[in-house]
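Submitted below is the structure of interest, expressed as C-alpha cells.
For this depiction, one protein chain was excluded, whereas all remaining protein chains were kept in their positions.
Naming follows writing order (A, B and C), and every chain is counted from residue 1.
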Amino acid sequence: MTVESTAARKPRRTTKRAGAKKPPDATKPELVQLLTPEGKRVEHPDHSIDLTDDELRGLYRDMVLTRRFDAEATALQRQGELGLWASLLGQEAAQIGSGRALRDDDYVFPTYREHGVAWCRGVDPTNLLGMFRGVNNGGWDPNSNNFHLYTIVIGSQALHATGYAMGVAKDGSDAAVIAYFGDGASSQGDVAEAFTFSAVYNAPVVFFCQNNQWAISEPTEKQTRVPLYQRAQGYGFPGVRVDGNDVLACLAVTRSALERARRGEGPTLVEAFTYRMGAHTTSDDPTKYRRDEEREAWEAKDPILRLKTYLTAEGIADDGFLAELDRESDGLAQRVREAIRLMPDPDTMAIFENVYADGHALVDEERAEFAAYQASFAEEVS
Amino acid sequence: MTVESTAARKPRRTTKRAGAKKPPDATKPELVQLLTPEGKRVEHPDHSIDLTDDELRGLYRDMVLTRRFDAEATALQRQGELGLWASLLGQEAAQIGSGRALRDDDYVFPTYREHGVAWCRGVDPTNLLGMFRGVNNGGWDPNSNNFHLYTIVIGSQALHATGYAMGVAKDGSDAAVIAYFGDGASSQGDVAEAFTFSAVYNAPVVFFCQNNQWAISEPTEKQTRVPLYQRAQGYGFPGVRVDGNDVLACLAVTRSALERARRGEGPTLVEAFTYRMGAHTTSDDPTKYRRDEEREAWEAKDPILRLKTYLTAEGIADDGFLAELDRESDGLAQRVREAIRLMPDPDTMAIFENVYADGHALVDEERAEFAAYQASFAEEVS
Amino acid sequence: MAADIAAGKPQKLPLAKAINESLRKAMENDPKVLIMGEDVGKLGGVFRVTDGLQKDFGEDRVVDTPLAESGIVGTAIGLALRGYRPVVEIQFDGFVFPAYDQIVTQLAKMHARALGKVKLPVVIRIPYGGGIGAVEHHSESPEALFAHVAGLKCVSPSNSADAYWMMQQAIDSDDPVIFFEPKRRYWDKGEVDTESIPGPLHRARTVREGTDLTLVAYGPMVKVCLEAAAAAAEEGKSLEVVDLRSMSPIDFDTVQGSVERTRRLVVVHEAPVFLGTGAELAARITERCFYHLEAPVLRVGGFHAPYPPARLEEEYLPGLDRVLDAVDRALAY
Partner (left out) sequence: MAADIAAGKPQKLPLAKAINESLRKAMENDPKVLIMGEDVGKLGGVFRVTDGLQKDFGEDRVVDTPLAESGIVGTAIGLALRGYRPVVEIQFDGFVFPAYDQIVTQLAKMHARALGKVKLPVVIRIPYGGGIGAVEHHSESPEALFAHVAGLKCVSPSNSADAYWMMQQAIDSDDPVIFFEPKRRYWDKGEVDTESIPGPLHRARTVREGTDLTLVAYGPMVKVCLEAAAAAAEEGKSLEVVDLRSMSPIDFDTVQGSVERTRRLVVVHEAPVFLGTGAELAARITERCFYHLEAPVLRVGGFHAPYPPARLEEEYLPGLDRVLDAVDRALAY
C-alpha cells in the first residue's frame, strides 16, 4: 500500500522561478543609517554615535586619503607598474567605519580589497602594492598591525578569523576579530562553516560582509534571494544591515558588534550595503554586464561627499582643513608613486625561500641545482 | 587620529561561553505534531492530514517491517554476515512518513541510514545489505526506484539532490526531489551551498534533516546553538520542525513541502526531531558518551507504539491484523537471512569494472596484468 | 566567423575562441549540454571562453552560478544524474580545490559505486598554468592531483584544433573529464578544421620527428618544446616532440615507440616535478624501455615551492634554456 500523494494530480509547474517573497520584518528598519546621502544626521533606535569634531574630521581624512591612494594605484596599473589592481572605490565608508571601530589588539582577516581597513591598521599603503605588482604574495608582517595578509581564495579567511577568535577566547583576552568578505563569498561553504563554528564556540568574531552588489559580473541575486544579513539568524547570532556608504553607521554598528564579541556573546554578521563603483579589478570590463545608470544612481550616495556636506554644513571642516587634506593627498600619491618605482624585484632564489619554516631536503636539492644552473650561464658569459 | 573605541576599557570577558538566547518565536508552535506520544490525534493549524484506515494501517505496517528488517540486519552483523550496520531504530516514523509522501517520479537522495525510505521506494531490502557486507558500494540501480545510492561522505548528496532538482525544473516536470541528511551533516559546507543553490534557482527540493540528536558521539549542540529548522530562513525558504516520531506529522509536513516544490515555490527544510535509539553503527559504543536515561526518555516517544495505541484504540487495527503483520515480519526476516547467505562474493576482476564508462587504457593494462598474475598461480598449482 | 565555422571552412582561431566554437557546436547538437560556472553568462567568463553563449542559448543553458565551487560541481553531478551533460567552468586553477571533494569522492567514483548503472558525463574546464603575470592562485598546474584519481580523465590541448576537437570529444564522453586549458595559449591562433577529427581524445601525437631524444609535453609546454627542438636543430641535435594531450590515461605506447627509437626522454611540464606527470612517465617508460634507454628519463618542471609571484615566474617556469639544459644533460650520458 502506498499513501496516495495528494499532489499527484497537480498541473505542471507554470512559473519555474516564482521567486520568494521577502518575509517582512516590521520590528526594525532594514538599513541602519546615521547620515543620509544628503548629509543629514539621523538617529537610529538601536545604534547611536557621538564623535568629537576631531574624530569626524579623522574619518573624513581617512576616506579621502584611502580614495586617493586607490586612484593612484589604479593609475599605476595603467602605467604598467602594477599587474592588477582591485579598487575599493565606493566602499570607503564601509572600510573606514569598520576599521576605526577596532582596537589595536583586535585582529583583522581581510580579503583582497580592504585597502581602507589596512589604512586604519597602519599598514603602509605601498606594502599593499607588492602582490599586485607581482613582487610578493603579501608584503607585510601580519602580526605587526594585527592585519592578516590579503586572501584570494574566496571565503577561506572566514575560518581563519573564527579559529583565531577561538584562540583569543582561550587566552581569556577580550580582543575581538573581524573577518571581511563580499556578497559573492557568502555562498562559499567555508563562510557557512565559519558561521557554525563561531556560533558553537561562541567565538568573539565579527563577520563584516561588504555587499557591493556584485561578484565580478554576478549581481547579488545570484547568491541569495533574501538580504544577506538575515543569514546569521539561522546560525543563532544576530545579523544587521548597515548603510555601507555611511561611515558613522558603519562605525557604530561594527563597534557594537565588537563589544558584543568582547562581552563573550559571540559572533555578529554585519552586512554593509554598498556599491562597487569601479570595475571588479583593472582586468574587468563592467560594461559587459551592468548598466551605467546603476552606477550613476549610487554616485548620489557617495560616502565621502555626504560626510563632507555634513562637516561643512556643521562648520566642522573649513576650507583650510580641506585644502590641507588636498595637499596631504597629493603627498600620499607622490610617495606611493615614488615608492613603487623603488620597489625592488625579488631575488630569483626567493622562489625557494620560506617554503618551509624548518627546511625540506627536496627544496634544498632543487635550490642547489637551480643555483648551479644559473651559475652555468655566468660561466658561459665570462 | 584614531577613533577611540568605546570598548577599550571594558573588563575581561568573564563568561567565555555565554551561549545564545534562543530567539522566541511566538507565532507558531515549534514542533508540528499530529499524534502525541500517548497516541492521541491532535490538530495543527498549518498541517492537517486525513487518511483512510487502509493508509493508516499501511503506515504502521511499513514501520513495523522496517524495524524488523533493521533488527535482522543488526543480528546479521553480530553473526558476521555484515561488516557493519547503521541502524535506523527510532527513526521509522521520520522515514516512513516522509517516504510515503513521495510520488513515484520524485527522486530521493539518501544518506546511509535511510532503510525505511528505501522500503517506501520499493528497493529490495536485501539490496541495502550489499555495501554493509562488503560485496559492493551500493547494490541497486538508482533509476529503478528513483532512489539514489547511499552516500557516505556527509552532506555531499544535498548538492546532488539540488542539481537533480534543477534538472527537474529545466525539464518542466512537476516532480520533486528530497535530500536526507542528519543533524551532524547540517554543519557541512556542502549542505549550506545546497541551500544557496536551491534558493537561488528555486529548485524543487525538500531538505529532510533527521535530527536524531547525535552525530556519532556529538550532541546537536556541537553543530548549532539554535534549532536546525531555523537555518532555512536565512537562505530565503521556510524551515519547519516536525515531531520525527510522529509518522502522521512527518507525512503531512513532507507532503506540503513537496507540494510547495511542485508549485514552483522552491526548497523547504524539514527538521524531523527524533532520536537515534541505537548505537551510531554496530562499531560504535554509545555508553562512552551518553547516558541511558536519555534513551529511556525517548522510549516513551516510540513512533510505532504510539501509532499502535491510536490504531487499536480507534479500532483500526485488530488482533488479526497485528498477528498477520507479525507473520509477515517473520517472513521478511527469514527472507533477508536467507538472501544474505546466498549473496555471492564479487568476482575479483570486478575491481576493474565500471571504473570508467568508456574505458581507460591504464585500467585495461592493469586488468590484463592482474589476470596474468592470477593465472600464474593456477599454472603453479596445475 | 561563426557562419564560416558552421560551414566547416578551416579557420585560424585563437585557442579560446576554438573552445567557444566547440561549446557552441555541442550545445547546438545536444539540448542536454549545459554551461555552468561563475561569470560564464553575460561576461562570457573572465577569459571570454563562453562569450555570447548565454545570449544565444539563454540563462537556462548557460548558468551563472553562486560563488561556490563545491556547489557548482555537486549540482553538476545532480544534473548529470538527471540526464544533462554539464560543462563546468572553474575560473582559475587555484580555485578548483573547494570542489575537490565532490570531484574525487563523488564525480570520480559514482559510476563505479552504482556498478555502472549511472553515468557522469561532466566536463570540468580549468584554465591552468602560468605565464600571464597573474596574482597568487591564478597560475597553477594541478593536473597530477586529478590524474592520480581513478574515475577521472584528464586532457589538455596545446593548440586551437585540438582545443576544438578535444572539447567535442570530452563532452561526448560518458566519463568525467577534467579539461585543462593552457591559459597562456588562449590567444595563440591556429587552424581549425571543423570537419576532420584529429584522432582519439587520449592519443598522444608526435608533433615533430627526431632521432636523438624525445621531448614529451602537453598543454602550454608543447610550444616551448617545439621551440627547443628548433633551437637544438640548429646545433645539429634532432629532437622528437610528442604532445601527450592526455594525462589520464597516458598514451604510453606512443611515447614508448618514440623512445625505442631515440633512446632518450625528457619530460616537460609546468607542474612541480615531484610526483608530477613526469614521474609516472619516467617510471613507466623506464620499465618499458629499460634496455633501450641510454640515459635516465630527465624531467623539467616546476619546483617544490608555491607558484612564485609574477616577477619570478619566468625563472620558475620551464623555458627554452631549461629544456635545452636537460636535453644536453640527457645527451651527455
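Just so we're on the same page, contacts are C-beta pairs under 8 Å (C-beta built on N, C-alpha and C of every residue); 3 or more make two chains touch, one makes a residue touch a chain.
For clarity, every value in this text was computed on a predicted model and none was experimentally measured.
When the whole complex is considered, the residue among C:Val123, C:Ala228, C:Leu298 or C:Val327 that touches the unshown chain is C:Leu298. Looking at C:Gly83, C:Gly116, C:Gly133 or C:Pro306, the residue that reaches the missing chain in the full complex is C:Pro306.
Within the full complex, the residue among C:Ile72, C:Val87, C:Ala108 or C:Val242 touching the omitted chain is C:Ala108. Check A:Ser48, A:Gln79 or A:Asn354 against the missing chain and you find that the one touching it is A:Asn354.
Residues 136-143, 148-149, 151, 153, 156, 158-168, 170-171, 189-190, 193-194, 196-197, 200, 353-358, 360-363 of chain A touch the missing chain (whole complex, contact as defined above). Although one chain is not displayed, its contacts with chain C can still be listed: residues 70, 94, 97-98, 100-101, 104-105, 108-109, 112-113, 136-137, 144-145, 147-151, 248, 272, 274-280, 282-283, 286-287, 290, 295-299, 303-306, 333. Across the interface with the omitted chain, chain B contributes residues 83-84, 130-137, 152-155, 184-185, 187-190, 215-218, 222-223, 283-284, 288-289, 345-346, 348, 350-352, 355, 360, 362-363, 366, 370, 373, 376-377.
As a convention for this text, only the chains that are shown with their structure count from here on.
For chain C, the set of residues that touch two or more other chains comprises 65-66, 68, 70-71. Within chain B, the positions touching two or more other chains are listed as 189-190, 193, 196, 200.
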